[in-house]
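Of the protein chains in this complex, all but one are displayed in their positions.
Entry: subunit A
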Amino acid sequence: MSVFVSMASLQACLMSTPLCASLSLPRLSLAHPVAHLSRPTLRFFSGDHSITMAQSSPMSMPAWVASCARGRMRFRASLKEDTAIDVGSESVAARASPRLMLVSDLDSTMVDHTDKAHASLLRFNNLWAAEYAHNSLLVFSTGRSLEKYTELRRQAPLLTPALCIFSVGTEIRYGVTMEPDQDWENYLNQGWDQAVVLEEVKRLNLRLQDESEIRPHKVSCQIDKKDATEIIDTLSRRLKDRGLDVKIIFSHGLDLDVLPKGAGKGEALAFLLHKMKTEGWAPQETLVCGDSGNDIELFEVDGVHGVIVGGAMEELKHWYEENGKHNNRLHQAKERCAGGIVEALEELSLGPYLSPRDRMGPNGIQLSDTASENGQPKGSGLAQREVVEFNTFFEKWINGEVPNDPETFQRLTSVIAPGSTMVYPWGVEKNLLESVTDAQPKHGLTKDKKFRTWIDCIQEQKLAEGVFMVTWHAWQMSEGAERTGYFATAIFREKEGTPNGVEWLRVHETPRKS
């Protein structure tokens, strides 16, 4: 697509060209072996006790390290580089190590299916955008396939993760374009043959899950709990006889997944951590979050913190009783789902746990306790926090969730530079101060049909001394209506005496292509 010229009439003359979104980062290569994985095992759960079967050949070094020694990776991350990137060169740019890498399961962990309003997920999103997006990494690790994940994204207000681990750790995909990790695929091909697995599964008359759940490196069935032990026993023997090396996982009291031996949520995470470490940007802390059997491996990865969310399944709670209770890096949360994740951030002291929503008092939003953190360079992440706080306040005002108090409303008007303008997604440009002031009488406008917003992919960039640009994807949803999304950009200038040290100069919103 050409710069500046967007008439469709050009399309007739244009050759169709693939369009790439977002910045591509330099290629990575792996070289060093590492042995931090616990011994891979077969495990399954039947009711009240766990039975673990050891692997026939213990591994001291993950085989995938050798197989991707000279891999070329393209990794799209949500972290913004501090140094300029020389696009096209093979050198690895200096990259900041994420303060926290949060690896979470989706169903019943990040997403609470019993809450149609997704209140705790929105609260998590709010916290993430304000306090973590600028220096931490969000990873989803789900049993779902890409297809079912896409479906879930339409139903629940999920943020965009830096990468996704699908189908019980058999697929690793990066960024928005979901580029698969080739090395991981190559590794999983060892001792695996999907056709053979399917044959053996058919021989045992097992009921296969939906087509979307049968993936190149995963065959999934549904079985009865009472038959589990026997089925797993038989199947593993038969596959071994046919020369395959597999892992069988039983979870949710129902799902049976057959994977390559090296696969699994834990293995995939270990692979990732190893890669990051080799490249010199391993996260300072990692928090894994789960609720069921196939999450156990996550908790067993070396050096991670973990949270078992409230409402977790028996099989995981049982594992915790047996193996995790003594581990002070693990927390069993009282709160359900995303609420439990936030609880863990607090209990395990992994970072801020009060979102702008939580800090919303009768006098507007209380200052974040990290705003005056020692050693935090001035302005870093503050314009970003201002965006989240401003939007949170605005949402609560329109919903009538804060008192209709003119002094309180000044929180919004006092941070707008005179002469600032905003381009609205419906195609008008207005004086920003005027249009925000116009919103004051609209207090409680949506109190009967609450209006929810969340912010995704938020990034702050320093343009010059005291001048910042923040870009984000804004989402809005009214009860019972389709969500709408905008691409937003705002420019800020440092200003003393404002809640976050910045004032708004210009905002521009463009509707997303639907």
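Heads up, the rule we're going with is that a contact is a pair of C-beta atoms (placed from the backbone, for glycine too) under 8 Å apart; a residue touches a chain by one contact, two chains touch by 3 or more; residues count from 1.
Rule of thumb we're sticking to: contacts and distances are computed from a predicted model.
J.: What is the missing chain called in its UniProt entry, if the choices are "AP complex subunit sigma", "Calcium and integrin-binding family member 2", "Sucrose-phosphatase" or "AP-1 complex subunit gamma"?
T.: Going by its UniProt entry, the chain not pictured is "Sucrose-phosphatase".
J.: Any idea which of A:Val301, A:Leu330, A:Ile455 or A:Leu505 touches the chain not displayed?
T.: Of the candidates A:Val301, A:Leu330, A:Ile455 or A:Leu505, A:Leu505 is in touch with the missing chain.
J.: Just name the one of A:Leu146, A:Val176 or A:Ala282 that touches the chain not displayed here.
T.: Looking across A:Leu146, A:Val176 or A:Ala282, the contact with the absent chain belongs to A:Val176.
J.: Can you list where subunit A touches the absent chain?
T.: Interface with the chain not displayed, on the subunit A side: 1-11, 13-23, 84-85, 87, 176-177, 421, 423-429, 457, 463-467, 469, 471, 487, 489, 491, 493, 505-506, 508-514.
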